[in-house]
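Just one protein chain is left out here, and the rest sit where they should.
So that you can tell them apart, the chains are marked A and B in the order they are listed, and the count of residues begins at 1 in each.
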Amino acid sequence: MTISMKLDGAWLRAAAFATVLSVPALLAGSAVAEDYPSPDETLDWTIAFGPGGGNDIMARTIIDILNKYDLYPGDISAENRAGGSGAVGWGYLFGQAGNAYGISTTSGSFVTTPLQADTPWQPEDFTPVALLATDDLVLVVNGSSEIQNIEEFIAMAKESPVNIGGTGTVNVDFIVPTLFAQRAGFEFDYVSFNSMADQTTALLSDALDAMVGNPGEILGLIDSGELRPLVFSGQSTPAALEGVPTMGDLGYDIGVSMPRGLILTPGAPKEAQEWWIATMQQVVETPEWDEYIEKNTLTPTVLYGEEFREFLASTKSGFSEVLRSVGAID
Amino acid sequence: MDIFSDLMMGLSVAITPINMVYLLVGAMVGMIVGVIPGFGPSAGLAILLPITFGMDPIGAIMMLAAIYYGAMYGGTITSILLNTPGESATVASTFDGFPLAKKGRAGPALVMQAVASFVGGTVGVILITVLAPLFAQVSRSFGPPEYFLLAMMGMLTLIVMIGSNWKLGLLSALIGFALGTVGVDLETGQGRYTFGSAELIGGIYFIPIAIGLFGLGELFYAFYQGLHKTGTGSIVQYDKEERFWPTAQDWISTRMTMARHSVLGFVVGVIPGAGATIASLMAYSTERSISKNPEKFGKGEMAGLVAPETANNAASSGAMIPLLTLGIPGSASTAVLLAAFLLWGLRPGPLFMEQNPELAWGLIASMYLGNMALLTISIFAIPLFVKLIKVPYRILGPTVLVICTLGTFSVNASFVETYLMFGAGIAGFFMRLYGFSPAALVLALVLGPLAEEALRQTLTISRGSFGIFIDRPASLSIIGVTIALVVLLPLLNRFGKSAGDAEKAGT
Partner (left out) sequence: MRIGFLLVVLAGAVCYTYVAFVDLAFLTRTGRLGPGFFPRIVGVAMIAFTIWALVEAIGKQRDVNADTSGWRDAFILMGLAVGYAVLLRLFGGFPATVVYLALALSILNRGKHAQNAVMVVAIPSAVYLLFDRMLNANMPPALFELPFL
């Protein structure tokens, strides 16, 4: 990491002058794209969050795989450009419009941050490479609860409204139980927490009836029986939650999840997009990738190119619909 | 004894030459990071986490724990010397730490804080070793009602901080509460005072405000007083007559303080989410209310520094309990450690210590060693820091401004936060000048959102009823303890002693 690179990282300038810059950058882009990727170009990989977070881990996993199997010929420089719930990092990428060597990984904030703030970019603006996995949620109750399974839970909730905890309101944690409750026909009070740790403590202290959360962080508590998983929101139940039905199994499919994928700058050359799609098809076949999916209890859901863009657009509109109906956003 | 053999096993895992190197490097790096304003343990850990990628888990976790502890030790140094807390847990340390330094007792204050940190940290580890399963029960009995009451207990400190000019003190606290409401409303998801800025979604971060109000405000005020014109002028004096070592009086008068607050700090630290900040504030106000000379607090009373320092380090040990026994991070720092565990494919939870005895006990053993290493490093490093304050203020002042600025920027790479810090610095200068209380503002900023969120969560859960506070045993016992603290202790203490102490505290 040299200082000149750091000085380059002026995303605001880039965002402000994006329209001006994009024309020459596009030309430059198509010139190099003939033999994309050129080994002389350094790939500028933006991680829109700090080290150690989910986005960071995913980016570094992919980079490790690219390096291990020699899939990318040049150097890869990964930079954590954190701030503003991802707005800084993806804003930086947005400002590089047309550059074939700007890339980033997405996570839930990629959809939710533009809903909460006036970001100059929208998720559909970027050149989609691939959706690689989704973050899905598990609904759990305290291990000492009388509720043994999801049918009992729904029956109880229909009798008297329950409360369900989750992290944040402009978040999949709120959307998933809301849609699920609509489909299953019960009512609940959503209790919003700042972190998974806060809500888990609240559930263990019997303040909450149930909560939703990413299984990865609470697997230990599920294994030991402190928490009892009832239902999973993804398309297929991960191995660690064997025996837990999905919402789809119950006939209440909600089709909302957080996209973990890969994007290029807006208007990146077609060759670059195609090259990355082909490369990611190899990456998801590696044992390292399987290990990553399993370790982080993600749902492997793979969509390439334009399909990923459609997925982002429909996720975003699904979110804003639910959030608007409860008055969280205008 | 089972625990003993476990601990011995842990020590045998921890004491290898390479692990000792990791431990020492971690402790030193942690301390350096902690000294930089803006970098508390959590920011330090997050930034240094990538260093440990590719190391074996035991060495890595020892190094991370050492960074965590080192930053806790280092953070107080700037609180004492520059009135600039590196993180919320050391705000309470500025209350008496900085006045001590101003009085020319920087050396003894630094030594005592290192000793207090050592005692707090070590007692904390002993309690983890012996009583981890028991305290795991404590950490699982806390829900929103209890957090609300805890925040209220923390706010008792606010009353102490408001000081002599209660109108301006209260106004300062109100400004802090107002700043605390900025950000996306947790319950409804609606933006409050964010004006479309993505940087403000998460609210106003406490660090830039504290660095601005305390650090820069103090700097501007020192220039206002003309300290930079005197030859070796400095905010804090280094009195040549005064010895570097604490006096016998310092040791004797703070013995019981350390004992009390290592236990109190640990117990509060065990509660996930409350952690070191509330522990240090509670320690400060408790110590003041039971002290024989509360009027000296805020003017450089050693017990007023030792109490929060012991408590915040004991609390940082306590925060390991929910992490190790439940897999729940009790603080921002332990959240980074949790991320590291997940990264290595471990599965933190109630079975963690059973499934990974070498790692868990190696970590616990390394905490004993880390505290010892840090006490030693501190004793050697303190004279260097004390020398630093002999640099003429006209040079030190502008340099401190650089470090505060870049420290603030690098935590979240945010220009908005950097500007907030400058704004808070200028506001802090006027607040000092006109008798406001910057400390009350910062405390309100930390505690306000905690209290508001917990209250609203509680009322959502109870469907609007306040009965929940007495229905739950845990919250009922907190109410009992609070009443005891507020009413009984001062009564007992002042019984037979002349009342009418002037309420003067704050910076």
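Criterion: contacts are C-beta pairs under 8 Å (C-beta built on N, C-alpha and C of every residue); 3 or more make two chains touch, one makes a residue touch a chain.
Since we're looking at a predicted model, the values are computed, not measured.
Novice: Among B:223, B:251 or B:469, which one touches the chain that has been omitted from the display?
Specialist: Within the whole complex, the residue contacting the unshown chain is B:223.
Novice: Check each of B:187, B:287 or B:301 against the chain that is not shown and name the one that touches it.
Specialist: B:187
Novice: Looking at the full complex, which residue from B:171, B:351 or B:388 touches the chain that isn't shown here?
Specialist: Within the whole complex, the residue contacting the unshown chain is B:171.
Novice: Given that one chain is not shown, which residue among B:7, B:33, B:115 or B:353 touches it?
Specialist: Per the contact definition at the top, the residue touching the missing chain is B:33.
Novice: Of the residues in chain B, which ones touch the absent chain?
Specialist: Residues of chain B in contact with the hidden chain: 29, 32-33, 36, 47-48, 50, 167-168, 170-171, 174-175, 177-178, 181, 185, 187-188, 190, 192-193, 216, 219-221, 223-226, 228-229, 392, 394-395, 397-399, 401-403, 405-406, 409-411, 413, 415, 418-419, 422, 425-426, 429-430, 433-434, 448, 452, 455-456, 459-460, 464.
Note that in this section only the chains that are shown with their structure count from here on.
Novice: Using the average of all C-alpha atoms in each chain as its centre, how far is it in Å between chain A and chain B?
Specialist: 33
Novice: Which of the residues in chain B come into contact with chain A in the complex?
Specialist: Residues 46-47, 49-50, 53, 139-146, 184-191, 194, 196-202, 272-273, 322, 326-330, 335-336, 338-340, 342-343, 345, 347-352, 412-415, 453, 457-458, 460-461, 463, 472, 474.
Novice: Touching chain B in the complex: which residues of chain A?
Specialist: Touch list, chain A to chain B: 12, 50-53, 57, 60, 81-88, 113, 116-119, 163, 168-170, 174, 189-195, 197-198, 200-202, 204-208, 216-224, 226, 295-296, 323, 326-329.
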